[in-house]
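Left out: one protein chain. Kept in place: all the others.
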Amino acid sequence: MRPGLPLLAFLSVLAAAPALLPDFYITLLNYVGLYSIVALGLVLLTGVGGLTSFGQAAFVGLGAYATGYLTTAHAMSPWLALLVGLAVTAAVAVVLGFLTLRLSGHYLPLGTIAWGISLYYLFGNLEFLGGHAGLTGIPSLEFFGWKLDDGRSFYYLTWATLLGAVLATRNLLDSREGRAMRALKGGALMAEAMGVDTPRTKIVIFLIAALYACISGWLYAHLQRFVNPTPFGLHIGIEYLFMTVLGGAGHVWGALVGAGVITVLKQWLQDILPKIFGQSGNFEVIFFGVLLILVLQRARDGLWPWLKRLVPGRAARRVLPEADPLPRRSMPSAGTVLLEVKNARKQFGGLVANNDVSLNVIAGEVMALIGPNGAGKSTMFNCISGVDPVTRGEIHFLGQRIDDLESRQIARRGVNRTFQHVRLLPTMSVLENVALGAHLRGHKGVLPAAFHWERVEEARLLAEAKRQIDRVGLGDRLFDEAGSLPLGQQRLLEIARALAADPCLLLLDEPAAGLRYQEKQELAGLLRRLRGEGMGILLVEHDMDFVMGLADRVVVMEFGEKIAEGLPEVVQKDPVVLEAYLGGVEG
Amino acid sequence: MTEPILRVRDLCVSYGKVEALHHLDITVEPGQIVAVIGPNGAGKTTMLSAIMGLLPSSGEIEFQGELQRACEVEHLVAMGMTLVPEKRELFSEMSVEDNLLLGAFQRFHAGERDQGRTMDQVFATFPRLKERRAQLAGTLSGGERQMVAVGRALMAKPKLLMLDEPSLGLAPMVVREIFHIIAGLRGLGVAVLLVEQNARAALQISDHGCVLETGGVVLAGESRALANDPRVVQTYLGLGGARP
Partner (left out) sequence: MDLQIALLLGQDGVVNGAIYALLALALVLVYAVTRVIFIPQGEFVAYGALTLAAIQAGKTPGTLWLLLGAGVAVALVDAFVALRDSRPRRLARIALWNLALPLAVVGMARWLEPARLPLVAQVAFALAIVVPLGPMLYRLVYQPLAEASVLVLLIVSMAAHLALVGLGLFFFGAEGSRTPPFSDARIELGAVAVNGQTLWVLGASVVLIAALYRFFGRSLYGKALRATALNRVGARLMGISTTMAGKLSFTVAAGIGAFSGILIAPITTVYYDTGFLIGLKGFVAAIIAGLASYPAAAAGAILVGLLEAFSSFWASAFKEVIVFTLIIPVLLFRSLTSRHAEEEE
């Protein structure tokens, strides 16, 4: 990607700063850089992942104390101490993440509050860490014989680290793993159905955020040359979060803006507020508190989007690179029983949504599941796809039992679905939404993504997504925001997303709702072709013309029970079915 | 001619960039039952939510001759509008009796203390609920839940009752019972705006009907006339090509 003009200007100013500015500002910029690294981790965690942590200062402390202790008491090399610090941080983050991230979203922040307080008191009370007085005499860093022993020389290390982290974060977000991360906020259930291991993804972003904080702490210790517990307390942890939110939690550059504004403001407020209040104390917290409340009430996206409008931007017009097609799953031969539901029962409290329903789907057929609203069809879909497991009964796929599997495991076996109430990521492009469906067909992890070493695979995934988008007729909307499509086309997008997974069983929940006549014809044509390729399709639909013209077999449900099954033309004349559909007040 | 209890003009609702309702007009006269039918996704639930003030919308909503500027649910409830939503939205971990009592919350808040008598009337309408008064709402069957939902709405002594898919997921016997009760509300002077998938039943008990498709009214008129309109018969009263 070519850097734009504003970015080049920003980098030149940064590079020239040490030659132009007095010491005071260099120190300030060093701190802005260190804080930005921490805030960047929080952008990933809070803005992207919809999670948050108040304990980042404690991770900074881990990095700082690890190197502080090892380089003074054991004369270890600072570079080795960095690795130790990262390892310790990773261990803590994984444990905390494992404990809290499977629970609903507020347990992580609450857990990190407890962790932040505990670690702060631990630092202050452990003899070998110097207690509240801290550790002194930490050596300065040396870089191939170049001693970084003053703020000016350290400045380049700080900012190179920060810019490196910014680049890696941006790369990561623009990748297969990055799409999974961006799906966490508001799309976790859908992402699971596409095969994303969401608990693991959450732990990964928490881990990255913690590691960034640890690196910042390591730099801090070697810049300051001494550490004590104060900068690692809970209130500083809260301040990091404030920086992130103020700058714009959803934007990588927002971290820099937020860290810059808060650091400079704090400096200024600490000078003038005690004079106004007539006593000493950190009164700037009042100001920050009120400021943040106003930001969250009035401009929840923070300062960055507003700043961005002031800077001329470039239109994002992308061309997809050429790529080989992805390998495909071998389809079971026509006639194989794909899905077998045996006496499935689903109960919500006293309400029986599915009562001992049995059905099967065979490779190369379209099976329609019909019935009045509230008959339990979508519930059945959720049971099959593992979104909401059955209370009783068995579900088999290709002979293997799947009713006790998580939905991502079911997706891995070759089942994919659309949702009755469309579930997509409205601010992501059509292309990215569909590429999420191909998640399981890529394998490159976070590290290759951060360095963009996975471009070949990525190109293949995007090419596959594009192929499926073309197939459902949305080829001209590739780079549009998914949320800007009309509802009918959003449904088509969901079909493309499911197809990108290369499933052998496709579950479609009301795919034709909201489509015009012509579009319905095209959709029916597509489903016939898929059937011809040997795919099995289970379809819930209300448009009877659509169903009857397409389905090979039909199952009719009413009040959670199967009331009829058979060929469309037979079912259509079944008196029980007619009663279910036409039964009026007088009967 | 008395003025209508509800008059909606030019109602528009958007979800983000997608328009769900455009320029919808609908009127309910006092004591009238108006049915709204249409396919899934036509915007029926959206329409009720917007009228009730649960969704931001543009357009004019006049209730009992008074223009509602800032539609607030609480204010509308206090004025006599109630909605029985598609999902019922019962307080599942509270007893049937508490659910009903809370239906009268707005009247209690305004100082009225005749909840006991209103509850007796509701029990007279739904004797089953009297038997189950101490049971938790979450343990009831689908039909009983719907009765609690309608009973709870009646506790507010509404002028206009809006029902979203009352027949949803109910057995024919229960549907019949519920529709019978809805038809009987006319006698109590309650106007009803009924959204229903079960077009036949809805048109049988209503005075006036309209058909909603992709966010707009495509057909409206006397229910009896609508029930015989070939377009309605074709799309909503038949099962594909097969007709009895």
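We call the chains A and B, going by the order they appear; numbering starts again at 1 in every chain.
Keep this in mind: a residue touches a chain if its C-beta (ideal position, glycine included) is under 8 Å from a C-beta of that chain, and two chains touch if they have at least 3 such contacts.
The shown structure was predicted, so the numbers you read here are calculated from the model rather than taken from an experiment.
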{"item": "Option touching the unshown chain, where B:32, B:46 or B:106 are the choices", "value": "B:106"}
{"item": "Omitted-chain contact residue, chosen from A:52, A:378 or A:468", "value": "A:52"}
{"item": "Contact partner of the left-out chain, one of B:32, B:82 or B:197", "value": "B:82"}
{"item": "Absent-chain contact - pick from A:241, A:383, A:411 or A:434", "value": "A:241"}
{"item": "Footprint left on chain A by the chain that the document does not show", "value": "46, 50-52, 54, 98-107, 109-111, 113-115, 117-118, 121-122, 125, 185-186, 188-189, 192, 198-199, 235, 238, 241-242, 245, 277, 279, 281-290, 292-293, 296-297, 300, 406"}
{"item": "Where the missing chain touches chain B, by residue", "value": "52, 54, 69-70, 72-74, 77-78, 82-83, 85, 88-94, 98, 101-103, 105-106, 108-109, 152, 156"}
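The definition used in the following text is that only the chains that are shown with their structure count from here on.
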{"item": "Whole-Å gap separating chain A and chain B, where each centre is the average of the chain's CA atoms", "value": "39"}
{"item": "Chain A - residues contacting chain B, complex", "value": "349-351, 372-376, 426, 481, 483-487, 490, 510, 513-514, 542-545, 547-548, 559-560, 572-573, 577-579, 581-587"}
{"item": "Interfacial residue positions of chain B with respect to chain A in the complex", "value": "16-18, 39-41, 92, 138-142, 145, 165, 168-172, 175-176, 179-180, 197-198, 200-201, 204-205, 214, 237, 239-242, 244"}
